[in-house]
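Quick notes on the structure that follows.
With one protein chain held back, the other chains of the complex are shown just where they sit.
Coming up: chain A.
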Amino acid sequence: MHKTLTTTALATLLALGATAASAEIRIGASLSATGPAAFLGDPEAKTLEMLVEQMNEAGGIDGEEIALTLYDDGGDPNKARTFATRLIEDDEVVAIIGGSTTGTSMSILSVAEDNEIPFISLAGAIDIIDPVKPFTFKTPHTDRMACQKIFEDMQKQGITTIGMISGTDGFGASMQAQCKAVVGEYGITVAADETYNPTDADMTTQLTKIRNTEGVQAVLNPGFGQGPSIVTRNYRQLAIDLPLYQSHGVASDGFIELAGADAAEGVRLPGTALLIADQLAADDPQKPVVDAYKAAFEEKTGTSVGTFGGYANDAFLILTDAIARAGSAEPQAIRDAIESTSGLAGTTGIYTMSADDHLGLDLSAFRMLQIKGGEWTVVE
């Protein structure tokens, strides 16, 4: 997918490779707009296109328009690497946003580092920014942070023994490992540890096993896609009377629809401010950016906002903020400005980056949410 967005009628010509006007800032993106990770990449691509259009209508950054070159890597890390090379060598972009998945991000990362081009990833894994690499940043909180937030909440409830049922896809497997790595710090033990394949249609066997495990007080389900919805439905069918925790991977209205409001009743998960936009306090520092993004995205696409599009929104905010502060579109200057991002409110949280933190979020970025009557509510 190759779309060069400008407000001029020359858009098509530009897309075919004609050289762009000099007074514009070229940024690139490689996202998984199609393929197995399309539920991440599609809202991300739409978000970026929308934001570039908005910004150019408003006069760009210091009068310079932004030209976005967007490729669809289909979730294939090999393609993502080729597109990253193409963005840098051929399209001569000054920064790259993207990598919807951990695999594609890891592929783009080494190209960006080799060529010293700032890169903001939209994928979850902690490996992307740990250890810190000079030119690589990311916007989503890590799955370890999601685990910590969930265990914090369990601790408050006095829960000490849990069962886990995790998807075997990249997201589920990675979060399962991260949760097991930090669970001890919260004085919680994992008594049952089950998995399912992302395409499984029934998880009652695994859930029955967890139910029959002595002492289990709550169940945690790291996973995304349709798996967690099926887990939630099976959970109610088996009438398991224990708190059910889902991950931030299903923090969207789609999850409630898929699982059904009855089955999803009482489910807890760590989510972002974006899901509870209408419940945010008027003085919440995230409220303006959340409201603006939600209104614009829903008007533009006619679909409700989700956490993933928000990641792209935040990446774009961080990047354009950095370019404006740097007063330059030189990759090195942009990199330095991104690293000094401070107190920038995004939809995911408030970003404050530093030389040894290229994510810039802490646990407060997550809000513990509970589903009540088919709606998201904040757990106090």
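The rule is short, and it goes like this: a contact is a pair of C-beta atoms (placed from the backbone, for glycine too) under 8 Å apart; a residue touches a chain by one contact, two chains touch by 3 or more; residues count from 1.
Everything that follows uses one rule, which is that contacts and distances are computed from a predicted model.
Peer 1: What is the protein name, per UniProt, of the chain that does not appear here: "YeeE/YedE family protein", "Cation:proton antiporter", "Amino acid/amide ABC transporter membrane protein 2, HAAT family" or "Succinate dehydrogenase/fumarate reductase iron-sulfur subunit"?
Peer 2: The record names the chain that does not appear here as "Amino acid/amide ABC transporter membrane protein 2, HAAT family".
Peer 1: Going by the contact rule already stated, which one of A:K46, A:R81 or A:R268 would touch the omitted chain in the full complex?
Peer 2: Per the contact definition at the top, the residue touching the missing chain is A:R81.
Peer 1: Could you please point out the chain A residues that touch the chain left off the display?
Peer 2: Missing-chain contacts on chain A: residues 1-3, 15-16, 71-72, 76-79, 81-82, 85-86, 88-90, 101-103, 106-107, 109-110, 114, 125, 127, 168-170, 173-174, 177.
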